[in-house]
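Okay, so here's the structure we're looking at.
Every protein chain of the complex appears in place save one, which is left out.
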Amino acid sequence: MTYTFNFDWIAQYWPVIVKGILITLELTFVGGVVGILLGILCAFVKLYGAAPLRFVVGAYVELIRNTPFLVQLFFIFFGLPALGVRLGELEAANIAMVVNLGAYACEIIRAGIQATPKGQFEAGVSLAMTRLETFRHVVLVPSLQRIWPALSSQLVIVMLGSAVVSQIAAEDLTYAANFIQSRTFRAFEAYFVSTLIYLVLAIVLRQAMAGLGVLIFPRRSSR
Amino acid sequence: MNRRHFIARLAGIALVAATALAGQHAAAAGLDAVEQRGTLRVAVPQDFPPFGSVGTDMTPQGYDIDMAKLIADKIGVKLELVPVTSANRIPYLQTDKVDLVISSLGKNAEREAVIDFSDAYAPFYNGVFGPKDSGVSKPEDLSGKTVGVTRGSVEDLELSKIAPSDATLKRYEDNNGTISAFLSDQVDVVATGNVVAAAILAKNPPRKPEPLFLIKNSPCYVGMSKNEPKLMEKVNAIVAEAKKDGSLDAISEKWLGVKLPEDI
Partner (left out) sequence: MTDFTLWDIARNLLLALRWTVLLSLVSFVGGGLVGLLILFARIARPRALRVAAKLYIELFQGTPLLMQLFLAFFGFGLFGVSVPAWLAAGIALILWAAAFLGEIWRGCVEAIARGQWEASASLGMSRFEQMRHVILPQALKIAVPPTVGFSVQVVKGTALTSIIGFVELTKAGTIVTNATFQPFTVYGLVALFYFALCWPLSLTSQALERKLNVSHSHY
């Protein structure tokens, strides 16, 4: 093997990497918060909504879950301007992530709600809670707690999937690696370093979600 | 089935996986390797008309593809075209995926540090292109504009030096991305080659990349791994001969519509 590894470029290019990490985190944060809210809304519609609404949400969920994120991103960024909808690369990336996570979160949350025994709802109503209160305390919160690990895994998957937003020139961590590669021709080293950073981000994100779970769902024994 | 069978089957699975992992081992490098293999592997663009693009049947065509054919013919080996993007064509060479890069590759100091260049084989002027009403006619006018450019291209490196600080450079992975971004109105103007813009203009696109200003005269060279004197000698001899016998002029007329300029 004649190749010698060289990591000297880090000294010059670390600000590019830091900026990339921040953008990846920003995308994950927005995608996570808005995506989960969208997922809750869609799960609610799918379970209790009117038939036409259920159909629309169902089509959305199936369409997103059965096409690659990269193609969704290209369609939003390059395709939608044909309809007069022009988004910057960060908006496009944010929207693509929200739309993507929303579809998966919808299915996860719906499954969680369906796993709630019917009797619990009636028990709640018999305690003189309103239907909304009952839904919130008896159905939604315990369901969310039940599916929190699945939701956390999905969020990690979406965070790692966000690597492709570099393809529309959104300046995330992968973009940083590509940029450095095009300037230093140290392709392997640049990708190696960014892969390690992604690994750390994934571990941290998983821990953070677990911690958040404990915070949001106190006073309930973990199952 | 007994235990031995089961283990044998497991071992079989492991073997298949191991063989798949091992791949082919790299043979000798340079011209010897090419002749031994009987194939010349050339990195060419497929998103960069008229140097390399696809027809309705998806076969590569263009100046660079004809150049690759010419060189493979003269060496007397078969040609294997490997489509690459601007951003990864040099790593392709570094990791021995191709023998030559004939991909409208311009020369600069950064690249010369990692690969070697032949003599020039094609003219190339890069510049900034966009709608006539964009009000851009010199680098300073890019102030406040977004410029689409292909990451790692000569345009990218040059423009990064001369563009005003409040111009936004959007760097795309490949020319497909850069051109799509311009055509779908995601950037105000685009930095690319003059003939590339002309080829797009000829197809009457929704947004027209008219020439606004030139960045640099940056002819194309054949790129190859460092320290391959035999391969370099051979390629240079072929290029020189093609210039003399008119075959390079023919390629130039076919794709660029003009004969090769004097300075190439």
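In this document, chain identifiers A and B correspond to the written order of the chains, with residue numbering beginning at 1 in each.
Keep in mind that, in the parts below, a residue touches a chain if its C-beta (ideal position, glycine included) is under 8 Å from a C-beta of that chain, and two chains touch if they have at least 3 such contacts.
Worth saying up front: this structure is predicted, and the values here are computed from it rather than measured.
Participant: In the complete complex, the chain left out here touches which of the visible ones?
Facilitator: Within the full complex, the chain left out of view touches A, B.
Participant: Can you tell me which of A:12, A:130 or A:195 touches the chain that was removed from the display?
Facilitator: A:195
Participant: Which candidate, A:28, A:72, A:94 or A:134, sits in contact with the chain we can't see?
Facilitator: A:72
Participant: Considering the complete complex, identify which of A:28, A:152 or A:174 is in touch with the unshown chain.
Facilitator: Looking across A:28, A:152 or A:174, the contact with the absent chain belongs to A:174.
Participant: If the hidden chain were put back, which residues of chain B would touch it?
Facilitator: With respect to the unshown chain, the touching residues of chain B are 1, 3, 6-7, 10, 13-14, 16-17, 20-27, 46-47, 49, 53-58, 82-85, 88, 91, 94-97, 173-177, 179-180, 183-184, 199, 202-203, 205-206.
Participant: Hey, which chain A residues sit against the chain that's not shown?
Facilitator: Interface with the chain not displayed, on the chain A side: 1-3, 62-63, 65-72, 74-75, 78-83, 156, 160-164, 167, 174, 177, 187-188, 191-192, 194-195, 198-199, 202-203.
Following the convention adopted for this analysis, only the chains that are shown with their structure count from here on.
Participant: Can you give the whole-Å distance between the Cα centres of chain A and chain B?
Facilitator: Roughly 36 Å separates the two chain centres.
Participant: State the interface residues of chain A toward chain B in the complex, per the touch definition above.
Facilitator: That would be residues 3, 77-79, 81-82, 86, 88-89, 166-169, 175, 178-179, 181-183, 185, 187-188 of chain A.
Participant: Going by the contact rule at the top, pick out the chain B residues touching chain A in the complex.
Facilitator: Touch list, chain B to chain A: 87-88, 90-91, 94-95, 110-111, 113-114, 148, 151-152, 156-157, 170-173, 177, 180-181, 184-186.
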